[in-house]
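Below: one structure in structure tokens.
A protein chain is absent from this complex, but the other protein chains hold their places.
Just so it is clear, A and B label the chains in written order, and each chain counts residues from 1 on its own.
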Amino acid sequence: MISRESVIKDLHAIQSQSPLVHNITNYVVMNTTANALLAVGASPVMAHAVNEVEDMVKIASSLVINTGTLSKSWIDAMIKAGKTARERDIPMVFDPVGAGATSYRTKTALQIIKECRPRVIRGNASEIMALVNEKGNTKGVDSIATSESALHAARLLTKDTGAVIVISGPVDYIIDNQSAIEVRNGSPMMGKVTGMGCSATALVGAFIAVNRNFLLASAHAMTVMGIAGELAAKKSDGPGTMQMHFLDELYTLSDKEIADLFDVK
Amino acid sequence: MISRESVIKDLHAIQSQSPLVHNITNYVVMNTTANALLAVGASPVMAHAVNEVEDMVKIASSLVINTGTLSKSWIDAMIKAGKTARERDIPMVFDPVGAGATSYRTKTALQIIKECRPRVIRGNASEIMALVNEKGNTKGVDSIATSESALHAARLLTKDTGAVIVISGPVDYIIDNQSAIEVRNGSPMMGKVTGMGCSATALVGAFIAVNRNFLLASAHAMTVMGIAGELAAKKSDGPGTMQMHFLDELYTLSDKEIADLFDVK
Partner (left out) sequence: MISRESVIKDLHAIQSQSPLVHNITNYVVMNTTANALLAVGASPVMAHAVNEVEDMVKIASSLVINTGTLSKSWIDAMIKAGKTARERDIPMVFDPVGAGATSYRTKTALQIIKECRPRVIRGNASEIMALVNEKGNTKGVDSIATSESALHAARLLTKDTGAVIVISGPVDYIIDNQSAIEVRNGSPMMGKVTGMGCSATALVGAFIAVNRNFLLASAHAMTVMGIAGELAAKKSDGPGTMQMHFLDELYTLSDKEIADLFDVK
């Protein structure tokens, strides 16, 4: 069961273990997600060369794959890293950025899921719907659909893949075959900063590195993300200050803040 | 005719329509320009794979091509996207970053202009001069020449290509075969933050997505850029705070601020 205490426990575990999180992600957010991982206490590394991803993932505690900016050689590296991670039982989270926007993205996402079998898939409503061939009305990389509308798709997807599915939006849904958790933390300002979804995925990477209950770990990550976002939004005048305060809040997040703001069922 | 009202009208149009702006840009500024587009109300997407640029540009309202960091496969994708955009009459703005610094950049820029026929070309004085084989004294990606010195080159370039030419600098000149607009808004602090020129180009992308008068749309973009820059500079102690406040100001820019600060002829 998720609780204030379970969130706090995992966050402390990340801070004390500083797990190495291997990221193969997109150009737009590399700096942002590396900083988010550092702020939460993890140790990020980015490596995408086909020649080194196997070696890198073998020393990592988790793997984050994100298809925000794709090309052939990157896809090859993602699949090689993802397969190695699965063989070695190193947990992987997958972010199918822009699935549904082009058939190339949708196909690539499905191929990665099939070949790498990620433990967690996190996307917005449109992306999750695109993965099960439902119309999600993607607008580039942004979703027009609501999280609620993607719940059916998520249930199909978790059944088909065995992965925990995270749909992020005003309410985040984290589901597997048995359970569903709703994280109500967060702020609309988070949607005004590029890469917030990608940062959420990276944080899931940090939490699954320290907790093998992937449903709970994912929900913990989304809770921490949402609470830091709420706290940052209160201090922010726009997306510039939001981006900055978000990192500060992630870094200084206290047990009391988590306990006070926890809004999950 | 450009006026306070015409600037405000276009900005509102971006905020209400949230046009999808497809960017193929450089690694240095991807995050910066995505955030600037989000802040102004547009919906940015980055995609550079030859396999998907056609599909992506077809669903976009405008295309932004920027040659800040080049390589073979990226150039192929830029040209494919640009040609598709032209065929479909999706407006494209082109930023020839560093033209004049190396012959590779100059040649690539000329090739893109020839094959894709952009609606708008935005550069600093040196870059615009390099495109018509005038010596612009480029220093890497920065210009030593003044905007005024590039006016002759810009007139040749607009005549030759039919594109609106934007020369940015302390005064921005926006010209086509008939007209010239001077935007005097802006702040010297903008030159201390990397990617401000690229953000200007991205904003032009947002404005040409909602206004087919490309001369006016470009001037509107440069005005909004300059006013947000002025407002941000007043609050800033250096380039770090400048970068942050600039996004906030873009996001919160009011009709009154535009009306009060508008300095265009």
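Note that in this section a contact is a pair of C-beta atoms (placed from the backbone, for glycine too) under 8 Å apart; a residue touches a chain by one contact, two chains touch by 3 or more.
Computed from a predicted model, the values in this text were never measured in an experiment.
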Residue of B:22, B:48, B:80 or B:105 touching the missing chain in the full complex: B:105
Chain not shown: contacting residue from A:3, A:16 or A:31: A:31
Touch residues of subunit A, complete complex, unshown partner: 18, 20, 22, 27, 30-31, 34-35, 38-39, 43-52, 55-56, 59-60, 73, 243-252
Touch residues of subunit B, complete complex, unshown partner: 26-29, 31-32, 68-72, 98, 101-105, 139-142, 192-195, 236-241, 243-244
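In this text, only the chains that are shown with their structure count from here on.
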For subunit A paired with subunit B, centre-to-centre distance based on mean C-alpha positions, whole Å: 32
